[in-house]
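Take a look at the structure set out below.
Removed from the display is one protein chain of the complex; every other protein chain stays in position.
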Amino acid sequence: MNRTPISTHVILICGAIFMTLPVWVAFATSTHSAETILRDGLQFWPGGHFIETYNEVLFVAGGVMKKVTAMEMLKNSLILGIGFAVGKVIISMLAAYAIVYFRFRLAVPLFWVIFMTLLLPLEVRIIPSYKVVADLGMLDTRAGLIIPLIASATGTFFFRQFFKSVPDELLEAARLDGATAWGFFKDILVPLSKTMIAAILIIMFVVGWNQYLWPLIMTTKEENYTLVIGIKQIYQVLNEGGELPQFQKAFALTILATLPPVMVVLVFQKWFVKGLVESEK
Amino acid sequence: MSGVKLKGVRKVYPNGAEAIRGVDMDIKSGEMIVFVGPSGCGKSTLLRMVAGLEGISGGDISIGDRVINDVSPSERDVAMVFQNYALYPHMSVRGNMSYGLQNRKMPKAEIDQKVTDAAKMLKIDAYLDRQPNELSGGQRQRVAMGRAIVRDPQVFLFDEPLSNLDAKLRVQMRIEIKKLQRRMNVTSIYVTHDQTEAMTLADRLAVINNGLVEQMGAPMELYTDPKTLFVASFIGAPQINLIPVKFDGSTLNCGSLKLSGFSGLPENTELVLGVRPDVLAPNNAGQFKMRVDLVEQHGGENLVYGALDGVTNDDGDELEICMKAGKDMLPDLDSNLTLNFDPSTAFVFRKDTGERLI
Partner (left out) sequence: MKRVQFEHSPIPYLFIAPQIIIIVIFFLWPAGQAVYQSFLLEDAFGLSSKFVWFRNYSDTIFSAAWLQAFGFTIIFSTIVTFLSLGLALLLAVKANEVIRGASTYKTMLMWAYAIAPPVAGLMGNLMFNPLIGDMYVFMNSLGFDFDHKLDAYDASFVVILISVWKQVSVNFIFFLSGLQGIPKGVQEAAVLDCKSSFRRFWTITFPLLAPTTFFLMVINITYAFFDTFGIIDTTTQGAPGGATTTLVFKVFQDGFRGADIGGSSAQSVVLMLLVLGLTVIQFRFIEKKVHY
């Protein structure tokens, strides 16, 4: 076979630049002082203010009400991301197990109930969802943030697909060995699903971390903001604030909001792609 | 009609591994050449170099008068039948067979004619409008061949096409391929690791080992006159009996075994004696004894396996040999048979180079 032509590399390089340049510029610009930015515009090379700016953003309270630091928002985002991922995996695995391995009367209708959630994205039930959470007194709580998000069908479908591919013989052998339903699940199915669980955890962490609309409407106190919501605050400050626009802080916040999920994706790339691709129904 | 010439052909991979280390070959027009050898010997690589699916690191390959080193695969006028059939899953049988011709801008009427003719020849005309996933393995195999046939190429290339079929189908298809090739008289290169396929299909056979052609010739020639130990042990089923021996000037010795009837061999060198199972016969005046371990009854003939008396191999175990005999030869297990063979039918090889001395 021939060597790859130059045009292929050119196209790929253009694509790579297109995809990475914005973030690089965001990072580089974040390391300069506000004055530099205002004077010269976006920066392509890192400046000298990295520590100063990030320190300020992380530890000095900002925001409209000046009540929360990026560090706290980072913590909130982490809790959301991890809580969401773990919650989703648990709920979905349990439900998928029931659907795949049991024959029970309500199996089909319940399956459709779960499937229907795919047709009911949050945006479509946003206002009443808010009301339900408010009525339950769960506004501004971690539970209220995480729980309503975790029951959508995507996770269940992942695991359903995966469980279906597990050989029947495994269950037959386990039953001959006297395993109970819970025992089979705990001792055999879960360990078997380790890679799948890892992949789903990674994807769902990213999804949870990146949640926007729901946290936006149900956190009213600044201390509970996630990083991604903090972004919105910057937007508002930028447009309405009278002070010198602190662009470097704005960029710094976007970098902070981007970094953890991107790191997770890059480090666990293999598992991530595997899990993402195996979701193809 | 064209022959295929290979001159000093070499293939080196980017990591330095040499897959083909200098192959010369002159394939005549209309010949069916079979490349045979163990896994990893390079036979498929060589075939794919003729097809253009692998690049050529050194040397020349010509089809007819044309050196095709730098010619793209679709312009070499070769057609290939793949091991996994490689049918286009989204096209019907007709579509699969027409695709190559459509790309060559052949008029539709002509394409249809060729496809119908080929389909009839291969008895797949009833399936022309089916999809590949609706066909059995054998049917898919025929479609793969049909796709090659309609191209009417100068060279047919077969890459282990029968490996994925069950045993009975394999025998049937083997015969059909041979008949087809004769009829169409197209130069063909066929790759297989199955020595029976090789022996039965080839006009000439090339035994390939480690990137080199050890021997090339008519099947029977390789059977009766192998040039190297490798060829002798690769060709022939059941495998030739090999006994490590040393020559002391008058007899070949191994353990307590002494065989006479040999001369002109170097002394004090490690040699290997090769005796085919079919030249062994029970004879009370025989030169050696065998303790019977197993008798396989194959219907028309029997294979008697046993341990050679007085001999151990390099690991200190008994040396197993095999004798081919008629269906009435049914010795008891653990009985001793005295065997003999005509020394002129045996081969003696040097152990170090594998070169055949006698």
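Should a chain be cited, it is by its letter among A and B, assigned in written order, with residues numbered from 1 in that chain.
Here is the rule we use: a contact is a pair of C-beta atoms (placed from the backbone, for glycine too) under 8 Å apart; a residue touches a chain by one contact, two chains touch by 3 or more.
Computed from a predicted structure; not experimentally measured.
Within the whole complex, the absent chain has one touching residue among A:41, A:137, A:178 or A:191, and that is A:41.
Only one of the listed residues, B:12, B:86 or B:329, touches the absent chain: B:86. Counting the whole complex, the residues of chain B in touch with the unshown chain are 51-53, 72-75, 78-80, 82-90, 99-100, 103, 131, 133, 147. Contacts to the hidden chain, counted on chain A, fall at residues 4, 8-9, 11-12, 15-16, 18-20, 22-23, 25-26, 29, 37-38, 41-42, 90-92, 94-95, 97-107, 110, 113-114, 116-117, 119-121, 123-129, 131-133, 147-148, 150-152, 156, 163-164, 168, 171-172, 175, 181-182, 185, 206, 209-213, 217, 228, 231-232, 234-235, 245, 247, 250-251, 254, 257-258, 261-262, 264-266, 269, 273, 276-277, 280-281.
Keep in mind that, in the parts below, only the chains that are shown with their structure count from here on.
For the pair chain A and chain B, the distance between mean C-alpha positions equals 57 Å.
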